[in-house]
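As you look at this complex, bear in mind that one protein chain is not there, while each of the others sits in place.
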Amino acid sequence: MMSDTPEVVKKVFAIFVVGILIIGFFMAFTQMPKGNAVNVNDTVSRFYIMKDVDQATQMLDKGTYFNKDMVPLRNDVPYTPITFGKSSNLEDGAANVVTSIVVDYRGFDTLGEVTVLFLAASGVMLVLHGEKRKVPKKKTAPSEIMYVGTRIAFSVILLFGIYVFIHGHLTPGGGFPGGAIIASGILGLFLGRQGYSPNKAGLTVFESLSGMAYVIIGITGLVAEKSFLANFLPTGTIGDLFSAGFIALIYIAIGMKVGSELSAVTNAMIVDTEED
Amino acid sequence: MITLFSTLLVILIVAGGFVAVFSKKLLSSVISMGLVSLGVSGLFFFLQAPDVAITEAAIGAGLSTAIFIIAMKKIQKGGTNDDE
Amino acid sequence: MIDFLQNWIYLTGAMALVGIGLYIVLTNTNIFRIIVGLNIIDSGTNLFIVTIAWHPKSVMPIYTATNNLVVNGHVISADPLPQSLVLTAIVIGLGTTALALAIAVKIYQKYGTLDVRKIKEEDK
Partner (left out) sequence: MKTYNLAALLVGVPLLMAFSIPLFGFISKQLTKWITILTLGFEFFFGLYIFLWHIYPFNVIMGNWVPPFGENLYIGPFATVLIMLVSFVGLMISIYNLWSANHGDVTHFALLFLMFIGGSIGLISTGDIFNIFIFMEITGISSYALAAYGPERRALGGAFKYLVISSIGSTLYLFGVLLIYTQLGTLNIAEIGARISQTTSGLLTFAGILLVAGLAVEAELFPFNGWVPDTYTGAVNPVSATLSGIGSVGGVYVLFRILMTVFGKDGNFVSTYGNIDLMTLVAILGATTVVIGELSALAQKNVKKMLAYSSMAQMGLVAIGFSIGSKLGSYAGVFQLINHSIAKAMMFLILGVIVSFGIGEHIEDMKGLWYKSPFLTITFTIGSLSLLGLPLFGGFWSKFALVDASIQRGGWYDFVIAIVLFASVVEAFYYLRVVGYMFTSKPSSVDKIKVSISPAVPIVAFSILIIAIGIFPQIVGGISWNAAHELTDKMGGYVLNVIPTIVGH
């Protein structure tokens, strides 16, 4: 970053800065809770795991959630045990608690996150914009085996990506890795065929429509449940494929959006642009 | 057992970081960055965060490195030369 | 004994990654290497966040038929909230990397070099 200073000075300065930062961090770590870890029972995550936010809200409204010294009484919130495959109509039906936080309890963050990726893709296109476009020629054309192989692999990868984001509320994964998996499948197609290029207009339409779908799901919540990004569907039984309300819908939108976006980014990077 | 394995993994990622600092070739720097990401995603698995592990493996280690190498290919000298 | 040290080992690894990344960013003049440094900082940050959400006895935060997260009104899983924050941070890191690489490619097309010093000289 610093351009004119001599090499040695720069290195000493860098070691100095890094040293100060790391010393600061280790001094901070010694003051962390026991074992350098957050105790889950002392954080709001406790309610997300117990799917108990409604109970806590009732206590908050009655004024018994905080004690006199403003300490939250998180362990006093009444709790109903959850059994996998049996409990139904919970306030949030996802078996994967991380998913329920990402999409439901802190859904607004995720809307912003989708936007960040969208803006990054748009920024790549703005920066790499050029008049002439040509697909680079490979020095050696890929063989027939490569061509057929990547196409077969693509269909399998596509299916796997869709599986990952549809089962986001049950298994690890979700919209973002699912979309990234699909995009890496499309990356494989670039390797397999001379002069391959996905339909750019199609990707744009896909991306826009899935993004709009996400915001419209949010606005539906505003209309139906009087709150932006609120769940307006029944939550079903925990562990079922058709459970967790709108989480699956949102993850499908996110998966399609991320997949098409990342494909568009790789496409913009691979295709050469020259300004004349 | 898992403790030993994850400790080795930590040592591996830190070593990968040092390779990224000191290697002369840009390409080996980028590959070791990908390895660091992969090692970190393995650690996430031991740290009971399978969601994060999958995402880091697919996005951080996979696509990020791929985009890096594509960008380096566009710059013809990228793979062979450094600091030019 | 080594169980007790686990968090420290991970935290040290995370801090080492952040330090290495920052060192790369501060000392290098090649734009691609600076982006490598930013990526390594990101990895270190993510490792830090996931580590503080975990302690040696915790289980993964997913309800399955065999994995119960609450025992006697006491949560035993890893903290899912920092994990969900890391998901966000990873995706944001990818966005930043892609944009930085696009700018780097454009810089190479316009200047014919990736060295920060030479770019500064040419601008004068």
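We just call them A, B and C in the order they show up, numbering each chain from 1.
The criterion applied here is as follows: a contact is a pair of C-beta atoms (placed from the backbone, for glycine too) under 8 Å apart; a residue touches a chain by one contact, two chains touch by 3 or more.
Treat the numbers as computed from the prediction; the structure is a model and nothing was measured.
Peer 1: Would you list the chains present here that the left-out chain is in contact with?
Peer 2: Hidden chain, whole complex, touched shown chains: A, C.
Peer 1: Using the definition of touch stated at the top, determine which of A:I15, A:V116, A:L158 or A:V271 touches the missing chain.
Peer 2: In the complete complex, the chain left out is touched by residue A:V116.
Peer 1: Sort through A:F13, A:Y163 or A:F228 and give me the one touching the missing partner chain.
Peer 2: With A:F13, A:Y163 or A:F228 as choices, the missing chain is touched by A:F228.
Peer 1: Among C:I9, C:V59 or C:A89, choose the residue that contacts the chain missing from this document, as touch is defined above.
Peer 2: C:A89
Peer 1: Which residue numbers on chain C touch the omitted chain?
Peer 2: That gives, for chain C, the contact residues 18, 22, 25, 31, 34, 38, 41-42, 45, 48-49, 52, 81-82, 85, 88-89, 92, 95-96, 99-100, 103-104, 106-107, 110-111, 116, 119-120, 123.
Peer 1: Give me the chain A residues in contact with the hidden chain, please.
Peer 2: Residues 1, 24-25, 27-28, 31-33, 38, 42-45, 47, 53, 56-57, 60-72, 74, 104-109, 111-113, 115-116, 118-120, 122-127, 129, 201, 204-205, 207-209, 211-212, 214-216, 218-219, 221-222, 225-231 of chain A touch the chain absent from view.
Convention: only the chains that are shown with their structure count from here on.
Peer 1: Which pair, A-B or A-C, has more C-beta contacts?
Peer 2: The comparison resolves to A-C.
Peer 1: Hey, how far is the Cα centre of chain B from the one of chain C, in Å?
Peer 2: Their C-alpha centroids are separated by 11 Å.
Peer 1: Could you give the separation in Å between the centres of chain A and chain B, each centre being the mean of its C-alpha atoms?
Peer 2: Roughly 20 Å separates the two chain centres.
Peer 1: Mind pulling the chain C residues that touch 2 or more other chains?
Peer 2: Touching at least two other chains: 23, 29, 51, 53-54, 58, 61-62, 77-78, 83-84, 87, 90-91, 94, 98, 101-102, 105.
Peer 1: Multi-chain contacts in chain B: which residues touch at least two other chains?
Peer 2: 49-52, 55, 59, 63, 67, 71, 74, in rising order.
Peer 1: Enumerate the contact residues on chain A facing chain B in the complex.
Peer 2: 96, 98-99, 164, 172-174, 176-177, 180-181, 183-184, 187, 262, 265-266, 269-270, 272
Peer 1: Please give the residue numbers of chain B that touch chain A in the complex, ascending.
Peer 2: 49-55, 57-59, 62-63, 66-67, 70-71, 74
Peer 1: Okay, in this complex, where on chain C does chain B touch?
Peer 2: 2-3, 6, 9-10, 12-13, 16-17, 20-21, 23-24, 29-30, 32-33, 35-37, 39-40, 42-43, 46-47, 50-51, 53-54, 58-62, 77-78, 83-84, 86-87, 90-91, 93-94, 97-98, 101-102, 104-105, 108, 113-115
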